[in-house]
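Let's look at subunit A:
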Amino acid sequence: MTQTMTAYVLLAALLFVLGLYGVLTRREPIVVLLCVEVMLQAVALNVLAFAKYGGFEDVTGHVFVLFILAVSAAEVAVGVAVFLALVRQRGVDDVVKLDTLHAERQEE
Partner candidate 1 sequence: MTTITLRLSDLVIMAPECILLLGVVVLTLADLWMKSSRTSIGIGALVVLCGALAAAVVQLVQETDATVLFGAYEADAFSSLCKIVLLLAACGVLGIAIGTPNETHAVGEMYTLYIPALMGAMLLVSSREWMTTYVALELLTISTIVLIGMRRAAIGKEAAMKLIVLGGVSSAFLLYGISFLYGCTGTTYYEVMASRLDMGQDASLITIAFVMIVASIAVKIALVPFHAWALDVGAGAVVPVAAFLSVVSKLAAIILLWRVCVDVLFPHAADVVVDVLFVLVCVSLVVAHVLALRQVTLLRLFAVSGIAHAALLLVPLIASGTRPDVDAWTIWLYYAVAYVLMNVGAFAAISLTHTTGTQPHVHQFAGLVYRAPWTAVAIVCIVLSLAGLPVSAGFFGKLFILLDALSQREGTAGIVLAALIVVGTVISFAYYFRIVRQMFWRPEGPVPPSSVRTRWFAQTVLWGSALGSVALGCAPGWLMELLAQLIAHTVVS
Partner candidate 2 sequence: MHALLAVPFLGALVLACIPSAHMRAVRVVGVLWCCVPLAVAIGLFVQDDTGVSYTVHAPWIAWTVGGTAVHIPWHVSLDGFSMPFVMLAAIVCAVSGVAGFLLTKRWKAFYVLLLLLTTAVFGVFVARDVVLFFLFFELTLVPMFFLIGMFGKYGRERAANVFLVYNGIGSAVLFLAVVLLIVHAGSFAVVGTPTMGNSFTSDYAVIASNLAAMPHDGMHTVLFWLFFLAFAIKLPVFPLHTWMLRVHGEAHPAIVIVHSGVLLKMGAFGMLMFSFVLFPEVLRGAASALAVGAVVTIVVGAVMACAQKDVRLVFAYASLSHMGFVLLGMVAMNDNGVQGALFQLVSHGLISALLFFAVAVIETRTQTSDIASLGGLGQPMPFASAMLMIGALAALGLPGLSGFVGEWLVLVGAYDQWRTLTVIATGSVVLSAVYMLRVVLGIVFGPPPQKHRADVRTIEAFPMVFVAACIVVLGVYPSVLHDVTREATKTIVAPYEQLVDVGGGV
């Protein structure tokens, strides 16, 4: 059965790395945001696998995951709000670049 846990944990690691790769390579803000969510999901999976197979007689892990879900939902809410506001102000083509701050640095 321990191997089952290993399978879960390895899957979590794979998802975490995929999410990280997405964050590093994608440019669209919403997509990046969702990649972060994928990373958090991987963590949740990890925790639950430990909770079941770790041999602890309580559900601390479940509470742990609940907090992760709640906080990431809040993050998405704010993220989408910011994204929409940006789109409204700049138009979508500028949004995907998000380079103004960089450009300012280069001007100097």
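Candidate entries met the following condition: all candidates are chains of the complex that A comes from, given by their letters.
In this text, a residue touches a chain if its C-beta (ideal position, glycine included) is under 8 Å from a C-beta of that chain, and two chains touch if they have at least 3 such contacts; residues count from 1.
Computed from a predicted structure; not experimentally measured.
Participant: Please find, within this complex, the candidate from 1 or 2 that touches subunit A.
Facilitator: 1
Participant: Using the touch definition up top, name the residues of subunit A that touch candidate 1 in the complex.
Facilitator: Subunit A reaches candidate 1 through residues 9, 16, 19-20, 23, 29, 32-33, 36-37, 39-40, 42-43, 46-47, 49-50, 54-56, 58, 60-61, 63-64, 67-68, 71-72, 74-75, 78-79, 81-83, 85-86, 89-90, 98, 100-102, 104-105, 108.
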